[in-house]
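== chain A ==
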Amino acid sequence: MAHRSGPSGFLLTTYDTAVNWTRTRSMWTATFGLACCAIEMMATGAAHNDLARFGMEVFRASPRQADLMIVAGRVSQKMAPVLRQVYDQMSEPKWVISMGACASTGGMFNNYALVQGVDEVVPVDVYVPGCPPGPQSLMHGILTLQDKVMSGEITR
Partner candidate 1 sequence: MGWFADMLGPFRGFAVTLRQMTRPRLTTSYPKEKRVKPQRFHGRHVLNRYPDGMEKCIGCELCAGVCPARCIYVRGADNPPDNPVSPGERYGFIYEINMLRCIFCAMCVEACPTEAITMTHLFEMSTTTRDDAIYTRDELLVEMDGTPRHPDPPNRLFDFDELKLGSGWMRATAPGGRAAFEGVVAWTPSATQGELPAERGQSAASGAEDPDPDSRSSSPQGGEELPTDPPDRSSSPDGEELPTDPPGSVDPDSTRSSSTPQGGEELPSDPKDRHEP
Partner candidate 2 sequence: MNPELVVFIVFAAAALAGAVTLVAARNPVYSAMGLLLTMVSMAVFYVLNDAHFVAVVQVLIYAGAVMTLFLFVIMLIGVDKEESREEKIPYQRPIVAVLAGGLIMLVFLAGRTAWVVFDNGVTPVGTIENIADELFGTWMLPFQATILLLTIAAVGSLALALYQGGARVESALAGEPEDEPAAESGGGE
């Protein structure tokens, strides 16, 4: 969609917007809970914060059906290939939220065992600081991602 001039441009834009809207409203999450952040991710899904409001309570155990991978927790050197593999198994379009200090940069564990930032392994769309980020911080990250998705075009 390089050229979007003329009357069809409007249609295409509407089409893009509509599809992106569905994507933001129905972003199914791959369960990639690793450590502390996973517990907060669960808490985000629980009654007090309710991820379901975003249509996101559908945690898919199978990465094939997931749109979003929330890397929740520290990624060890041993886990990194698995992470990459789960990412590869997800079908396009897919997004990654790096939740928490450990996933984003290694956090306070600046040592031999951890991958210092999950963006060394998979492309990350949104970083959520916090250790662990509270449910609302995570939701802010999700909203940031939704903004990002809405502003982009359909890639496929």
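The rule is short, and it goes like this: a residue touches a chain if its C-beta (ideal position, glycine included) is under 8 Å from a C-beta of that chain, and two chains touch if they have at least 3 such contacts; residues count from 1.
Candidate selection criterion: all candidates are chains of the complex that A comes from, given by their letters.
Computed from a predicted structure; not experimentally measured.
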item: Result, touching chain for chain A in the complex among 1 or 2; value: 1
item: In the complex with candidate 1, residue positions of chain A that touch it; value: 47-50, 53, 101, 104-108, 110, 117, 119, 125-131, 133-137, 139-141, 143-144, 148
